[in-house]
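A single protein chain has been removed from this complex, and every other one stays in its place.
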Amino acid sequence: MNRRFSWFNATSLTLGFVFLYLPMIILIIFSFNSSKLVTVWAGFSTKWYGELLGNKAFLDAAWVTLKVAVLSSTLATVLGTMAAYVLVRAGRFAGRTLFSGMIYAPLVMPEVITGLAMLLLFISIGMDRGVSTIVLAHTTFTMCYVSVVVSSRLVTFDKSLEEAALDLGCTPFDAFRSVTLPIIAPAVISGWLLAFTLSLDDLVIASFAAGPSSTTLPMKIFSSVRLGVSPEINALSTLMIGIVTVGVITASLVSKRSIARQRAEEQAAARA
Amino acid sequence: MNLRRLVLIATPYLWLVVFFLVPFVIVFKIALSDYAISIPPYTPTLDLSAGWEGIKSFFGALDFENFTFLASDALYWKAYLSSLQIAAISTVITLLVGYPIAYGMAQASDEWRPTLMMLVILPFWTSFLIRVYSWIGILSNEGFLNQFLLWLGIIDTPLTILNTNAAVYVGIVYTYLPFMVLPIYSALEKLDGSLIEAAEDLGCSRAQAFWLITLPLSKPGVIAGCFLVFIPALGEFVIPSILGGSSTLMIGKVLFEEFFSNRDWPVASAVAVVLLLILIVPIILFQRNEQKQREANQ
Partner (left out) sequence: MAQPANRPVFAPWNDPAEKPLIRFQNVTKKFGEFVAIDDLTLDIFRREFFALLGPSGCGKTTLMRMLAGFEAPTSGTILLDGVDIAPIPPNKRATNMMFQSYALFPHLTVWDNIAFGLKRSDMPKDRIPARVEEMLRLVRLEKFAKRKPHQISGGQRQRVALARSLAKAPKLLLLDEPLGALDKKLRQDTQFELMDIQEKTGTTFVIVTHDQEEAMTVASRVAVMDHGKMIQVDTPDRIYESPNSVYVADFIGDVNIVEGAARPNGDKYAIAWAEGQPEIAATSADTIAPGTKVHFAIRPEKVAIASERPEGRANVIEGTVSDIAYLGNISTYKVEVAGGRMIKAQVANERRLARRDITWDDKVWLSFTDTAGIVLQQ
């Protein structure tokens, strides 16, 4: 695409990013508002953060959410990577079409349907709902995202590297562990991150899968948001936005630096 | 076939069968059952201990009654139609908002693009719920938008936006904008700049070159973006519940309420089955577009 700076482009980008970011910026600013009235500025205060940290229900919900997210995203990464490997490398086997269908279907399935189906399963097999059922439900839908991320990396991966490992005496499992896995590791990590955020973020599926005793943070936020804006939620949102922003920027800086280092090394090698 | 390969294939396969396929079979089964005040709140239940007779009576009791109920009750088909309409309108608005952004990104200089890309993706990592929530304070009667418009003197009484369909459009456009921008951007970025120069060289004005070359060649990205917005918007639950009003009918919300408030599981299941059937058409069209893209790239 040829690059031409124009006022039209500058304007549309500016307006677009204002649209994307202004609501969150307002949220952050008003989390420091001392008034309970969330649309009138009454001076700077951090009291809502204090109240938030003193609110046991929120802290409990946050703890449940974190537990679920770590467990389900780890499980999903293992299963999703296996599924990706099967999709890209296992060749033909009976029921392959059904398998790839089951991988892609959850990506486009409305959450209400997935959640409903999960709940009905847990009830029919008589499973008590709680953290474990949320983990199972989250693992199932996030593993599909992991497998899409990992398989897109596997597709571009030079198969002859694995063949070289086999040729040099590796067993297929050795070849996977010592050659394939290190190379697809960045994709596996981003798969894990994606699964983790999806799990943290999920309201609908968790609402179906959770029992009365286990409430996740999104469920807690949702029930208080239905009552309207509250400064405590603003404070909580600010914390969550802050964590994500720091995380994403760090990740992008790390990957940028490793790309830069690789490039520098390649140039040094080319000069040598 | 060696054991390792079997384990490798069977583990994710069985997981998906048990936790994805079987639940859907259950949904279909319950959609064909009847509502009952019992635990679980539907009949029949499969009684395997009664042997063949049990299975026969089980299948004999299944019927399409719930679906005729859905068809006869105006609430449901209105909810489907209104979901389709809201999803379609928001998709069009998202396209109109997203295309200029994607175009601007594609024309930006190389050093700016990664930053712009990150700026588009960043909201995707932040909580969906929070992003929807952030609009309550803007759209409410005392909200920032009304304050701003009153201050400008454009209006003299606050506009009611929150709890209307308009707020739902805003919510959908806002949360799904990255899904529209990214595929269009990737289509525009691949576009060879010399094509535009060639068009100008052959007598096109800039606007004509955009209309005749850029737009048709970004069509696959536009189609992908539209489906990526339309499909999830159709079954959306969070946005209509938070931003929409009591008059906002969306099928995801109806399903949720049918299940949790009315505890009518068979009808909720039937609602889900019909929603799935509606979704199959755009999903197949989307897959076909992706397939065509893959083939074109080879």
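Labels A and B are assigned to the chains in the order they are written; within every chain, residues are numbered from 1.
Operating definition for what follows: a residue touches a chain if its C-beta (ideal position, glycine included) is under 8 Å from a C-beta of that chain, and two chains touch if they have at least 3 such contacts.
Being a predicted model, the structure only gives us computed values, none of them experimental.
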Left-out chain, listing which of the shown chains it touches: B
Candidate in contact with the missing chain, chosen from B:E65, B:E200 or B:E257: B:E200
Full-complex contact with the absent chain, from B:T68, B:Q85 or B:Q208: B:Q208
Option from B:L119, B:L217 or B:L285 whose C-beta touches the chain left out: B:L217
Footprint left on chain B by the chain that the document does not show: 192, 194-195, 197-205, 208, 212-213, 216-217, 296
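We take it that only the chains that are shown with their structure count from here on.
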Footprint of chain B on chain A - complex, ascending: 1-6, 8-10, 12-13, 16-17, 19-21, 23-24, 26-27, 30, 38-39, 79-80, 82-83, 85-86, 90, 93, 95, 98-99, 102-103, 105-106, 108-113, 116-118, 120-121, 123-124, 136-137, 139-140, 143, 147, 172-173, 197, 200-201, 203-204, 207-208, 218, 221-222, 225-226, 228-229, 233, 237, 240-241, 244-245, 247-249, 252, 256
Chain B to chain A touching residues, read off their complex: 4-5, 8-9, 11-13, 15-17, 19-24, 26-27, 30, 40, 97-98, 100-101, 103-109, 114, 116, 118-123, 125-131, 133-138, 140, 142-144, 147, 174, 177, 181, 188-194, 196-197, 231-232, 234-238, 241-242, 252, 255-256, 259-260, 265, 268-269, 272, 275-276, 279, 283, 286
